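This part shows chain A:
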Amino acid sequence: MTTKVLAIDDSRTIRNLLRVSLEGAGFEYHSACDGVEGVEQFAEVEPDVVITDINMPNMDGFGVIDNLRSGPNRTTVPIIVLTTESGPDLKARAREAGATGWIVKPFDDASLVSVLRRLTGHVV
Partner candidate 1 sequence: MLDVSEAPTEAQFEFITFSAGDQSFCLEITQIREIRRWTPVTKLPHTPDDVLGVMNLRGAVIPIFDLSARFGLGETIDNERNVVIVAAAGGTTIGLLVESVSEILSVAKSAIQETPDIKSEAARQAILGVISVGESMVRVVNLDAVLDNEGGTV
Partner candidate 2 sequence: MSNSSIRDTFFEECEELLEALVEGLAAMEENASDMEVVNAVFRAVHSIKGGAGAFALDRLVNFAHTFETVMDKVRSKQLAVNEELMLLFHRSGDQLADLVEAARDEREPNAESEAAILKELSAYLGDVESEEEIAFDAAPLAFDAAPLALDIGEHDPPTGTELRRFDIRFCPTPALYANGHEPLLLFDALAELGPLSVTADLSRLPEFDRFDPEDAVINWRLTLLTSEDETVLHEVFEFVDALCDLEIAVSDEPVVAVDEPPLDSRASQGLPAPTDRAALAEPKAQEDTTPPPSAKTATASAPRDEPRGPRPTLRVDLDRVDRLINTVGELIINQAMISQRIEELELPAVAHLTNELEAYKLLARDIQEGVMAIRAQPVKPLFQRMSRIVREAAEVTGKKVKLVTVGDSTEVDKTVIERLADPLTHMVRNAVDHGLERPEKRAELGKDTTGAIRLSASHRSGSVFIEIADDGAGLNRARILEKAIEKGLVSPEAELSEQEVDNLLFLPGFSTAAEVSNLSGRGVGMDVVKNAVAALGGRVSITSSPGAGTTFTIVLPLTLAVMDGFVISIADQTMVIPIASIIETIRPNPRDLHCIGTDGEVISVRGAYVPIVDVARNLGLSSERADSSGVLLLVSTEGQGLTALRVGAIHDQRQVVIKSLESNYGAIAGVSAATILGDGKIALILDPDELVKLTPAAIFLPPASPPRPELRHA
């Protein structure tokens, strides 16, 4: 069974890069361009893992995590935060909010796939 990924990022470039990496690694790729759309897509796509950017218009990454962890969706699906900041503050904040893991941009394919594999058990 393929693993479904929902990527939420306002940058088209990042979405493109994620798509190429993830589809290449055998994931089923879905995407959304902001938090609000991401939450909508979540209900529709029912992904196995969510990757979300932090800084986004309409609803930011923390909003997404909050919504997915305690909103009507209330899920324990792994949520991976995509961030350019690698400081401990952000990680702690993300963890506190309910994120499962994080990936620091710029990411390389191997690290990305490795994290997803670790958090979803996806077999490449």
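Please note the rule applied: a contact is a pair of C-beta atoms (placed from the backbone, for glycine too) under 8 Å apart; a residue touches a chain by one contact, two chains touch by 3 or more; residues count from 1.
The set was built so that all candidates are chains of the complex that A comes from, given by their letters.
What you see is a predicted model; the values in this text were computed from it and never measured.
Colleague: Just give the number of the candidate touching chain A here, out of 1 or 2, all from the same complex.
Modeller: Result: candidate 2 touches chain A.
Colleague: Name, in rising order, each residue of chain A that touches candidate 2 in their complex.
Modeller: These residues of chain A touch candidate 2: 1, 3-4, 10-17, 19-20, 28, 30-33, 37, 41, 44-46, 48, 53, 55-57, 69, 75-79, 84, 86, 92, 95, 98-108, 110-112, 114-115, 118-121.
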